[in-house]
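Note that one protein chain of the assembly has been removed; the remaining protein chains are unaltered in position.
Chain nomenclature is as follows: A and B, assigned in order of appearance, with residue numbering initiated at 1 for each chain independently.
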Amino acid sequence: MYLDLHTHSVSSDDSRATVEQYVKWVGVLRRRGWQIDGFVLTEHRKFDHDVDYSTLARDNDVLILKGSELDTSHGHFLVYGVTEELTDRVDFSHVGLDAVCLMRAADECGAIAVPAHPGRFGVGLYEYYDGADLSAVRVVERLNGSNRPGEQERAEELIQRHGYAGTGGSDAHLVSAIGTCMTRFDQEVSNEAELVERLKAGGFRAVRLEDTARGGDCDH
Amino acid sequence: MTSPTLYFDDIEIGDDIGPIERAVTHPQALDFIAVWTGDDRPTRFSDRDTAVSEGLAGPIVPGIMTMAFISSLLTEWAPGGKLAMLDVVFRQVVLHDVQHTLSGIVTDKADDRPEIQCDVFLQDPQGTRLIIGKAALELPAKGDL
Partner (left out) sequence: MTTDEDIRFDKDMLGVDHDAGVFQAARERMTAFALATSQTDPIYLDDEKGAEAGYGGIIAPPTFCNLFTGAVARPDIGLQFGDLSFHAGQAIENRSPVRPGDTLTARTRLKEVYPKTGRSGKMVFEVWETTFTNQRGETAATVRESFVHRSKTQP
């Protein structure tokens, strides 16, 4: 199945898309022949335990999961499987979180923290191999739909050097950007806990929208 | 205005808007600044040296001038339409004398009124989106919704 693991709705300060509009756009993509099963909302520096998209998701046959994108000492991290225990332990609004502590806390709380757009200038992990113990990093966001020239190459270099597994996400801030990069999972994912399980176990890869045409799947 | 009226009823989510090409020449930027501030002191918008001293590659097009171009992209595409809202993010600067491409795509249609929403973009010749945003446009409707 294909999931966009990195999207922002109007709940993020710099996004202009509503969740309902993303769902409509998923319909547009499907009518155009692309495969997309759902997306994860990774709002900047926050997590809302109460917001519930299950009806919208069910009515439109779109999986809508919730995560977060946090600002750390080692660039931005996507956090999946956020629990109340994790939000109690970590101040999501803090723009200088210790990345190593975040990864540990996430793991201890049944979540996973994954470096977002690792090749990005300024806020990608690529620039922060400064002696900190980054051995907990196993997965990074390989394909990001908002990369600028040079950033994808840095991400690839990092992945090759360290042997990381790679996800894909559009980093959509506008409706029409959703799904431009996604993650293809070999097994079904139906909730946040399963997403964490799959990301820890392997069996996924980063794809671009073009790769999702039926019969046209190819590796990156 | 020669384009025919575009009706709400005829629009579908996913429809393309534009593209149109726009390059702001240095004199055009100065004309705009005269209307905007009436101030001819050198700024990052009008003067190369000032712009360079601020770390820019050259003088830049004021953000609100680019918004006016995006507005015209929409109203030229839909004559008779009214721009209800335009909300943009200035991600990177727009330089004078460079041919930029403005485009949009319809992303939503309201259920209760003849209003569409669209994503809008201004990109440089390399395809980098320097400005992104969204807009809402009220359109004439053929009948009651």
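Quick notes
Assume a residue touches a chain if its C-beta (ideal position, glycine included) is under 8 Å from a C-beta of that chain, and two chains touch if they have at least 3 such contacts.
Please read all numbers here as calculations on a predicted model, not as lab measurements.
Contact with the chain not shown here comes from a single listed residue; of A:H44, A:R154 or A:R198, that residue is A:H44.
When the full complex is taken into account, the listed residue touching the unshown chain is B:S72, out of B:T50, B:S72, B:T101 or B:Q123.
Although one chain is hidden here, its contacts on subunit A can still be listed: residues 13-14, 44-45, 71, 76, 91, 93-96, 120-123, 148. For subunit B, the residues touching the absent chain in the complete assembly are 1, 22, 28, 31-32, 34-37, 54-55, 63-65, 67-69, 71-72, 75, 79, 82-90, 133.
Quick note on the criterion: only the chains that are shown with their structure count from here on.
Centre-to-centre spacing of subunit A and subunit B amounts to 30 Å, using the average Cα coordinate of each chain. Considering their complex, residues 13-14, 87, 89, 105, 107-108, 117, 119, 126, 128, 132-134 of subunit B touch subunit A. Subunit A meets subunit B in the complex at residues 14, 16-17, 21, 24-25, 28, 31-32, 148-149, 173-177.
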